[in-house]
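Notes follow the structure.
Every protein chain but one is kept in place in this view of the complex.
As written, the chains take the letters A and B, and residue 1 is the first residue of each chain.
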Amino acid sequence: MPELPKRKVGLVSCSGEEMAEGTVTRLATLKVLETLRPEETVTICLPLFLAGGEGDRAFARFYPTIAIDGCEKRCAARGTEMYSSKPAAGIVVSELCPAGAEEQGTARRLNEAGMKAVNAVAEEIALHVDRLLGAPWDQSRGESAGDDPAAQVKAPGVATCSCGSGIPVKTLEIGGRQVEVLALPLIFDMFRQAAKPAVDETAAEMIETVRLYNRIPEGEEALWKLALGREYASYCAEVR
Amino acid sequence: MTRKALIVPCSGIGKTYGSVAREGAYIVTEDLCPKSSRLVPLALVVLGDEEVQQTLAGSPAIAIDGCKLACAAKVVAGAGGTVAHAIQVLDVYRRHRDLKPAGIAELNEAGQELAKALADEVSGLVDGIAAEETNA
Partner (left out) sequence: MLEVTVDKFIFRVPESLLFSDAGIWVVVEGSRARLGLSDFAQQVNGDIAFANVEPAGTEIDVGDEFGSIETVKVNLGLPSPVKGKIIEVNPLLQEAPEAINQDPYGRGWMVVMELRDWEKDKGALLDSSHYLERVKELADAELKK
């Protein structure tokens, strides 16, 4: 049975070598990746990202990212936005823990206060991860989808190519509009393999899965169910 | 005024080699060659920090990369800097096979020793640049 890609959050850390805050970002990010939220997060290696790493950039285009910066220069946040899309959240250590470099140790060796800052920043990152995974994500705007009924969820160009991001899309006509629905081919295949018939109950069940990857504007659920039901019926007839 | 060699480590967070590059850069710029070298954060190179851009334009750089992806060397060259030397931790490890590094947040003992071996090699390159500067 095809598996839908699990939603995860990408963490982009500045790791700035010149100041203690940079080391704090590095260690805090590693703590989240390895201990606090290992199954929910992926590291985006900033040097590789900046140098052109295709996997890291494609991931950051599609999934929400958190930029963790040491100082107001915000290299991780700016780099992510420049080469991919705007981070969903940003943390700046010098703002979160304004103790100052002298009190956190050196870039090479943090002191006790520095390690406390690591824990505080790691907890903050984890909270953002939880929040982002709990809310639908609008790739086109690079932010959590709000309640604006006019907002459209449009897949970025890379998502239309299954070779680029691994997430195929299907365009449906919903309420007179052409809407790209992310992951729909995989969802259809999953439901068909589970022998779900093309009936209303299936559409009602399917929309909950579709919702994990797409924002359904308020008031349009019935239209989406209708479109999904219709398309799924066509899909099942074709593969028979 | 004699120019300092710019040390640009990759500091990648995904592999232990990134931590070795970072630690090696610190050993060079703080312990071995504090007067003839300066550490430059890679991200500032890419994002066009004005002071870094001016420094890069005027001084030779030594890129320390963790692996063959060579992010630091590529980025410095792409930003118009002069990569006087590109050194990779993977190659240093090949010359010191007994020093197998592990850990990212904290390097193991072998990783610390590998960072020192890396720093020794880089400091030799820094001395070479300093000598050229003196003779110029």
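Just so we're on the same page, a residue touches a chain if its C-beta (ideal position, glycine included) is under 8 Å from a C-beta of that chain, and two chains touch if they have at least 3 such contacts.
Keep in mind it's a predicted model, so treat the numbers as computed, not measured.
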{"item": "Options A:Cys14, A:Leu27, A:Ile44 or A:Val129, residue touching the unrepresented chain", "value": "A:Ile44"}
{"item": "Chain not shown, touching residues in subunit B", "value": "15-17, 67-68, 90, 93-94, 97, 100-102"}
{"item": "Residues of subunit A (touch criterion as defined above) contacting the omitted chain", "value": "3, 5, 8, 10, 39, 42, 44, 54-56, 58-59, 162-163, 165-167"}
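One rule holds in what follows: only the chains that are shown with their structure count from here on.
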{"item": "Subunit A and subunit B: spacing of chain centres that average the CA atoms, whole Å", "value": "33"}
{"item": "Contact footprint of subunit B on subunit A as seen in their complex", "value": "13-18, 22, 26-27, 29-31, 34, 43, 45-48, 50-53, 73, 75-76, 78-79, 82, 107-108"}
{"item": "Subunit B to subunit A touching residues, read off their complex", "value": "9-14, 18, 22-23, 25-26, 30, 39, 41-44, 46-47, 49, 69-72, 74-75, 104-105"}
